[in-house]
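Showing chain A:
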Amino acid sequence: AETNLKNLDFDLSKVTRDNFYDIVVPAAKAEGTVTMYNFAGSFGDAWKELITRFEARYGIKVEYSDVNGAQADQQLIAVQKAGEDAPVDAYFAGGGDYPLLSSAGVVGNIPLTTILPNMDHYDPAFAQSLFGRPHGGAYPLVHLNQTAIGYDSAFIKPGDLPKTFDELLAWAEKNPMRLGVTLPSKGGSGGGFIYSVALNYLTGECRTKLTDYTLTAEQAADWAMTSECLEPVWDYYRRLLSAAELTNGNADTLNLINNQQLYMGTVWEDQVMTFIRGKQLPDTFRLTLLENGQVGSGDAMFVPANAKHVAAALLLIDMAIGKDFQAWKLENKASRSPRTDLTGDLITPETAKYLLPSSVYPRLSAPAFWDMSKALGDALDEKVLSQ
Partner candidate 1 sequence: MSELEISNITKDYGATRVLHPVSINVERGEFVTILGPSGCGKSTLLRILMGIARPSAGEIRLAGTRIDLLPPEARDIAMVFQSYALFPHMSVAKNLAFGLRMKNVPKPERARRIEHALEICNLTGLVERMPRQLSGGQQQRVALARAIVMQPRLLLFDEPLSNLDAKLRDTLRQELVDLHRRIGATSIYVTHDQAEAMAMSDRIVVMDGGKVVETGTPLDLYRAPTRAFTAGFLGQTNLLTADADGLRARLPWGQIVTLSAPAKGSVRVSVRPETIAIRQNEAGAGMVTSVSFMGANALYMVDIAGNTLKISQAGAESLIAAGNRVSLDFNGALHLLSGFERAEAA
Partner candidate 2 sequence: MQAALRDRRAQLALLLLPGVGYLVVFFGGPLASALIGSLQLNGGTFTLQWYERIFTRATMLRGLKTSIYYGVAPVIVSLAVSIPLALLIRQNFRGRKLFNGLYKLPMAVPGIIVALMVIIMAERGGFIDRVIAPFGLSLPKLVRDEWGIGVILATVWKQIPFMTLIITSAFAGIPEDIRHAARSLGASRLNTFVFVEVPLAMPGITAAILLTFIGSMGSYAVPDIVGSPSPRPLSVLMVSEFNDGKFAQVYAMGMVLSLFAIAVLLAYYALTAKIGVNRAKGDE
């Protein structure tokens, strides 16, 4: 593939999975340093772990920065426009940011999934495209996460636990203001949820359109705003929101559950783990997925087109996807892995009880389509909330 990388100091086109370390390690050592961005506040400790291992192994210094995803995206876009060197070499960015970043030409054109040795067990579902967008391996997920329904089992008997979207609605109407639904535009668990609702209620033509990954963001927005197909979704939300609490974000939902104001809510699996570890959720907190599936997603690590330390960045991403680190991440952060050889069985039972049970995951995990989620969220605002 043609490369859009500006600062290559080695012949990238010659690199294969087999000769990767032979070519890249010396080049990376020559570069001597690599800059990494992390957009997820809760991942700092994980990256610290990785960096310690990386620096010990290769003796290459990692300059690490926690960033605000949106700001960093805009920074990189601006840099790209100006044709300057990128300030970062390896950027851990939201999976949903790909369309924005790639359309601005920020993503470096490297077939990572085919040349990184540690990606030999990479899930083919994400290897060449992400949520229906082809990226040719340049934007590989290194962390998977799953939206889910979380509940405090102290207040909900196992028999009462909703299993479908209809049951969830019924439960909410029976327990007014005890279900928290994250506003889609303020948290992925909400965005994932609205898309999951749509997946559940739309059929035929409508469903085809809903899962048409070739739609651009504008087209998706147009469709969501105008299509009759979505009436069932709006109806569902109208009823749901008259009985449930609309919250201002993932953390907001969890916080209200910790305050024992809500008993159930839309959540991210990995974030729940972080909160449990920080004792900000009760021990009795559990997760489940609804029948017909809820959205799963992930975050990627990529090399910007104008990165200065490409070789070192490759080496870092390679290590991030390595089995050791992925296993560590799974146990400690409930961060699922795109590696096919790393399954839930590896998790200790102590941790496992806070994660989605294997009866529903990965069975009920549906692929995300963030542009559509976003479109649905905006349309929800317009058609339901603002009426």
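These made the cut because all candidates are chains of the complex that A comes from, given by their letters.
By our rule, a residue touches a chain if its C-beta (ideal position, glycine included) is under 8 Å from a C-beta of that chain, and two chains touch if they have at least 3 such contacts; residues count from 1.
Not measured: the values here are computed from a predicted model.
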Looking at this complex, which of 1 or 2 sits next to chain A and touches it? 2
Where on chain A does candidate 2 make contact in their complex? 69-70, 73-74, 77, 100, 104, 183, 185-186, 217, 245-248, 252, 255-256, 258-261, 374, 378, 381-382, 385-387
